[in-house]
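For this view, one protein chain was removed and the others were kept in their places.
Our next item is subunit A:
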Amino acid sequence: MLLTNYQTDSFYDEMFSEEGGIRQSYHILKSRIEGMDDKELLKRKASAEKALLSLGITFNVYGDEEEEERIMPFDIIPRIVTSFEWKKMEEGLKQRIRALNLFIQDIYGDENIIKDGVIPAEIVYSSSGYLKECKGIKPPKGIWIHITGTDLVRDGDGQMLVLEDNLRCPSGVSYVLENREVMKKTFPELFASLSVRPIYDYPIRLRGMLEHLSDKPNPNIGVLTPGIYNSAYYEHSFLASRMGVPLVEGTDLTVRDDKLYMRTTKGLKQVDVLYRRIDDTFMDPKAFRKDSLLGVPGIFEVFKKGNVALANAPGTGVADDKVIYSYVPDFIKYYLGEEPIIPNVPTYLCSREKDLKYVCENIGNLVVKAANGAGGYGMIIGPVASEKEKEEFVEKVKADPRNYIAQPVLSLSRIPTLIEDKLEGRHVDLRPFILYGEEIYVMPGGLTRVALRRGSLVVNSSQGGGSKDTWVMG
């Protein structure tokens, strides 16, 4: 019923092909939706949302006192990825993670990539995520980026592209896991007829990966959170709980004699591995930001001495920089001698004179982003910005070109989404989660984020985005 009047409006649609036919992988889903009374679908959506609220699966919105906690709006129409498509994405992501890890190891080590002229030294050193304090460090097993959330988008031609890599504290995996649980309750009959790859083992794999970082047989692990006011607090406690390890705050930890301990009712207990969800520079007021009240004084020294493993390792934020991002295809060629399986979105670097000129003249057709912005902040979408906003942004870019990149406005793919009482196309991206331990594991699927506002391309939860379950078949 709901799908009869659905319009793809000439966008690439995840469910329907250009000719208006349904894509093969969506056949069963479509017939189930059509067999369902409209009211039934709305009822299932309402009960799914209620379940999320009851469970307190919420995120905090900064600067919004009245409604400090919200659920991420959840859409019950899943996104389906075929096993063929997935195989390519999985391989592409593994390739990328390998190259990124080698890059980070290299720039804090011998700097061969700089010496060989693949990336200019000043680009690396001027990155706000580059920590000179990490120079010479070799983290346990040579792994720096244990947990990565890489954002993928599909452009107007249906081509998958990498939009950005999140290496410091990528969040959203708890939604992926909880959404799946809610979906299983909402559409049990669909799961019975489709072979959706399970994801419930993610916390177990996460734990296994963390254990791998220590040489002790039963290492003492913890998850470090900035506390309940952090926007991703729910996720921190969820992961700690599913792994069966304590969730700790900075004040629960203390450094004594170059070792890290947690304060317990029975005295101090040594910590061997810490999955930290605090940004690099807030992690240790002694080593980095003196004003941070969130971290643990002295923890960086403990890490340097090899007495605690930190995931992700400090210093990985350098590759969250969107300028560095534009070089990742070069890293893949340089370190692995391979062609990138998933390409980047074409990117202009404002620090290049030619690019800067182009960006200033064509800002109306571009998305311009701060190199270290996140959550949809510090960016402008040319086609929807006012003249004044564009002029102001051009000034900002000119004042600090190193800090800005620009990309063509992608016509992100869309997928049917339940808006009020009908299905409308909404733009989506996809954030798979990747674990790097004994081997590299890519969770099948990931977080599909949806821009719920009509026409919007911004999918961030802080900007009114929602999420969908992602089903990898077979």
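Everything that follows uses one rule, which is that contacts are C-beta pairs under 8 Å (C-beta built on N, C-alpha and C of every residue); 3 or more make two chains touch, one makes a residue touch a chain; residues count from 1.
The criterion applied here is as follows: contacts and distances are computed from a predicted model.
Participant: One chain is missing here; what is its name in UniProt, given the choices "Alpha-E domain-containing protein", "SWIM zinc finger family protein", "Ferredoxin" or "Phosphate-binding protein PstS"?
Facilitator: Looking only at the record, the undisplayed chain corresponds to "Alpha-E domain-containing protein".
Participant: Can you tell me which of A:73, A:109 or A:246 touches the chain that was removed from the display?
Facilitator: Selected residue, touching the omitted chain: A:246.
Participant: Tell me which residue among A:24, A:47, A:264 or A:362 touches the hidden chain in the full complex.
Facilitator: Spelled out, the listed residue whose C-beta touches the missing chain is A:264.
Participant: From the listed residues A:233, A:303, A:433 or A:471, report the one that touches the chain absent from this view.
Facilitator: Final answer for the missing-chain contact: A:233.
Participant: Since one chain isn't shown, list which residues of subunit A touch it in the complete complex.
Facilitator: For subunit A, the residues touching the absent chain are 53-56, 227-228, 233, 237-238, 240-241, 246-249, 251-252, 262-265, 267-268.
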